[in-house]
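Only one protein chain is missing from this complex, and each of the others stays in its spot.
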Amino acid sequence: MKQNLTVEIPSQPTLVRTKKQTSKKLGFVVLLLPVLFLFLLFFFAPMIVLFITSFRTFNQSIGVENQWTIHNYAQFISDSSYLLILWRTLRIGFITTIICLILAYPFAYQLVKMPDKLKRLVILFVLSPLLISMVIRSYGWGILLGNNGFINHLLVNLGITRTPLTLMYTEFSVILGMVHVVFPYMVLSIMGSLERIDDSLIRASKILGAGSMRAFFGVTLPLSLPGIFAGSVMVFSLTVSSFVTPSILGGAKVKVMSYLTYEQFTNTLNWPYGAAIGFILVFISVITLVVYSRILSFSKKGVTIQ
Amino acid sequence: MKLKLGSILLAIYSVVILLFLLTPIIVIVLSSFTETNFIAFPPEGFSLKWYRAILDHPEFIQSLTLSIYVALGTALIATLFGTLAALALVRYEFKGKEAIIQLIQSPLLIPSIVIGIALLQFYTWIGIAASPVALIIGHVILAIPFVVRLVTANLVNFNRTIEDAAYILGASKINVFFQITLPIIKSGVIAGGIFAFITSFDDLTVSLFIVSTDIVTLPVRIYTYMQYQYDPIITSISTIMIVLTVILIVVIERIIGVGKLFSAK
């Protein structure tokens, strides 16, 4: 369950506080200590250790050795079958994002126009799946998509196909599952942008003679671009990093980066290699965010209306 | 007239989308009532036998118990640590604040599978075996970014003059915190707690790496079970998970609304 990538905590003006400086300083340290201790010891340190491990050599019989190497990364980049997996992961990411965008936009558009009570109810239904374990959700799709599953039965009985289609353990099933998982995030993002559009802008363009279509493409769509953009980045990042859904709906047949990492760590026990793959994945995530912030700071916040 | 058609189409579309979103969940729940010995959707017949079957599989019950226990622990600790951190971050200025904010939010940026393997290696290295505590620590890391956000949202809008008013009426700092501040940010704290619970309860990717013969959370149990067997007990135990989660969703909706849960910036 990942969220928006940037966080701003505005500083609250401490108006008039008494107490000397020393006890004030002590105050916030005590408050932060638990979190910092936990994070530094059980998040930051493990990540560092893992990163270091990705540069170690591995021996089948001994295990992780003490030598330094960049072989793990090199091996990944040079092996075409691994690069294929990387490409597949990215491809699934892109396709999921685009499908999500196309499906989510009209829905978000509709949602924004709903009366408050209805809107709240619909939002409840849209976001609730996010709170249900991905294992369950993916498994649910698995039941539908099997060779003896509901969808195939329907297709065969309606005469659309003669033999059941292989729907499971394909890129199709993975993308379907991922779209289902990340869809609410895209909706939220687009909705956020749409809601910020001042109604009077639309009215102004209509008074000037624009029809509904024109008003939409000339005003609404451009102004909702920030939401589209942010949503796409988030959805892409989530999809690429996801493990549960691709693993259940794609398995070993449609291996993605996260699955590869899992395999290395649990089957082959080649931890250095698994670590390297993991960090390549981290790298992709971080790059996505960096590119996003760069583009954001280059372009203006709002979009000028033509 | 043309407009009407457009809106009708959009409305139908929205309903279809909503059905799409609920599909897998409905499939699981309905499948759990099948009479057959294999998974069937639509279910054939109506039977509760797969719920009774859970009783014959003590490992599922054990996993359910473990998951709830760990989720409660996560909720408690994440809420406590997260609320204190949020207070510090919103109300104080200090060097390195930005860095700490980023650190606290960073679990959201790192693929959870990487967090999982990192913890596995780290625990192995320092000799921590799989245990409820080990799980709680991992889950707390995942949950704290959300708790901090939710509590921060409440704190940011907090009119601190109210605390001044309490002071001058004679309250001590502790009085002010427990009698004034905490009750007012209550909704953010509780929402954070429930969200932390759900994050822990649902988690697979990190829990997958913190396992032993006795320590298997429910999602992990379901995941591994389904790789070797394909019987409806998965659907019934999943339905129980769904019911539990739905109860929590209702609680959240009444406290702050599910929409606010996800838009806390």
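Read from first to last, the chains carry the letters A and B; within each, the first residue is number 1.
Just so we're on the same page, a residue touches a chain if its C-beta (ideal position, glycine included) is under 8 Å from a C-beta of that chain, and two chains touch if they have at least 3 such contacts.
Operating definition for what follows: contacts and distances are computed from a predicted model.
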item: Hidden subunit of the complex - UniProt protein name among "Spermidine/putrescine import ATP-binding protein PotA", "NADH-quinone oxidoreductase subunit H", "Anti-sigma factor antagonist" or "Fumarate hydratase subunit alpha"; value: "Spermidine/putrescine import ATP-binding protein PotA"
item: Options B:12, B:26, B:165 or B:251, residue touching the unrepresented chain; value: B:165
item: Residues of chain B in contact with the chain not shown; value: 159, 161-162, 164-172, 175, 180, 183-184, 186
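FYI, only the chains that are shown with their structure count from here on.
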item: Rounded Å distance between chain A and chain B, as computed from the means of their C-alpha atoms; value: 17
item: Contact footprint of chain B on chain A as seen in their complex; value: 1-5, 7-12, 14-16, 24-25, 27-32, 34-36, 38-39, 42-47, 49-50, 53, 103, 106-107, 109-111, 120, 122-141, 143-144, 149-150, 180, 183-184, 188, 192, 212, 240-244, 247-248, 258, 261-262, 265, 271, 274-275, 278-279, 281-282, 285-286, 289
item: Touching residues on chain B, where the partner in the complex is chain A; value: 3, 10-11, 13-14, 17-18, 20-28, 31, 39, 41-42, 80-82, 84-85, 87-94, 100-101, 103-115, 117-122, 125, 137-138, 140-141, 144-146, 149, 152, 155-156, 158, 160-161, 164, 198-199, 201-205, 208-209, 219, 222-223, 226, 234-235, 238, 241-242, 245-246, 248-249, 253, 257-259, 261-263, 265
